[in-house]
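These notes are about the structure you will find just below.
Note that this complex is displayed minus one protein chain, with the remaining chains in position.
Now for chain A:
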């Protein structure tokens, strides 16, 4: 009969106790326990949080734990115990650490307890297991993160800007009747260096170009949207007064809030990656090949709660075990050295091909962007045209089709284990995504780096084209940040629409072929591919990071997108799709996904850093207009306030950074 109450384990427990609870007085207490089997009561003020943990981790039934706990915290009345008092300092220390521990627990509970989509997640996990469940959990995690960031952005950037606009419009309605606004503005635009603008004029500038709202504007994000708070260009570049003489500087807020958002993202995702890595790291160097053990003991997924899913799981375990044993039964041929070199060469060749294809794609994107711009009338971003959608459509199609092709190619390369195949796929898809986004940013960046002269030349060309007077010249302002913001918006929207379309097609396809037997192509389509979907999520998130500075409402858009994606994916998965029959190693792939997200984040952050230092701010739009480089704004700011520099300098000291990381872990 299995005895969980062995004396040996009792001794182990007392060992734990003596180390964590009794400090230096363990000798007498341990012997007391050993001989009598009962624990002396300890005044509760002697206990510290480590005690709770030790008790919780004990492999004993709950009843026994309760009993132990009650005995340990029973009040002491005998004089013996009264003599064992501890100093006031220790008592204070323990109380503080107790409170801190309890607070940490309750905060953790509040976070882990999120009941957002709890039922839906449980249903999906019950049907598909933890692999697919991890995709949905990842989605939920990003959703909550983005939600917090959206609140931050809306509260501190959007709302003040809207308030400012409202208050300003009221003011300027009375002004506009007096001066001729167009002439003033035409005069102001000749200057492009150094001086911040007078605020009333810049806001007037926007009021002077009301655009009509056309239906296609939803898709292109141009036209009327350019004059709204969706993009960087609309934001005011100075401060304005709130009630009672307080000034709110929109430009400063813009800069610091976006910076703060990035820091939050960085810290949270870094923390998660570190935690996952710590839990899932295995020392493969000193490890014996323990694949058989893993395949047997961790193969059953305990969260399965549906009959079909259980049957599927049984089948997949059976398949895997038979495969394994057959492989083992056929003798393993020791590969000759030549064969190994050959295999390596093949892989190398494939990698070179893939990299080559990526370069070609990147160059192709660049040409597309270039042509796209020249086709438009001038460089105005106010014209909403279907031709603007060509680039996003092509990018989206590439992002849909090429990863599948890559997945197909990889099977021919001769990788041994499925996990290697997965990682190679992931890396290549991420490289594809980064190439495309990199080309996009690089294009706009190099474009605006051209010296000021061609800009005015271009607008003068436009002037000639349109043959109009100064009033239309006024409307064509070159605001490269807004253009980039628009591109990101278009990419997001078109990506969303195309994936909706694909899902509808898949729906029709699965309804039509429901009763028929499954061919290979059908199997491939109807499978819920975790890696493809997760990469899609990472792509969306990267778009968010790229666009955050140029289009502050990107988190909101991505948030909506994610919500809709969640429900649609859940619906599709439960009704029509089947799980991958091959087993999925959830733990390590989760780590890899988060690590990839982190890589994308760091790269975007670096790109921003580079932009801030070297990028030219647009002369006539946005919160940083009038400064040659974005970084000038920062110097301007800190000139007046030396304290900020001092604070930043202090924060970046290695000691503080190490301390913060230590707390996080």
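By our rule, a contact is a pair of C-beta atoms (placed from the backbone, for glycine too) under 8 Å apart; a residue touches a chain by one contact, two chains touch by 3 or more; residues count from 1.
Keep this in mind: contacts and distances are computed from a predicted model.
Engineer: When you check the chain that is not on display against UniProt, which of "Glutaredoxin-related protein 5, mitochondrial", "Calcium and integrin-binding protein 1", "CASP-like protein" or "Branched-chain-amino-acid aminotransferase" does it turn out to be?
Structural biologist: "Calcium and integrin-binding protein 1"
Engineer: Who touches the missing chain here, A:297, A:337 or A:412?
Structural biologist: In the full complex, the listed residue that touches the missing chain is A:297.
Engineer: With the full complex in mind, choose from A:241, A:322, A:387 or A:446 the residue touching the hidden chain.
Structural biologist: Selected residue, touching the omitted chain: A:322.
Engineer: On chain A, what residues meet the omitted chain?
Structural biologist: Residues 1-2, 4, 52, 55-57, 59, 61-66, 69, 109, 112-113, 115, 122, 126, 130, 279-283, 287-290, 292-294, 296-307, 309-311, 314-315, 317-318, 321-322, 324-326, 328-329, 585-588 of chain A touch the chain absent from view.
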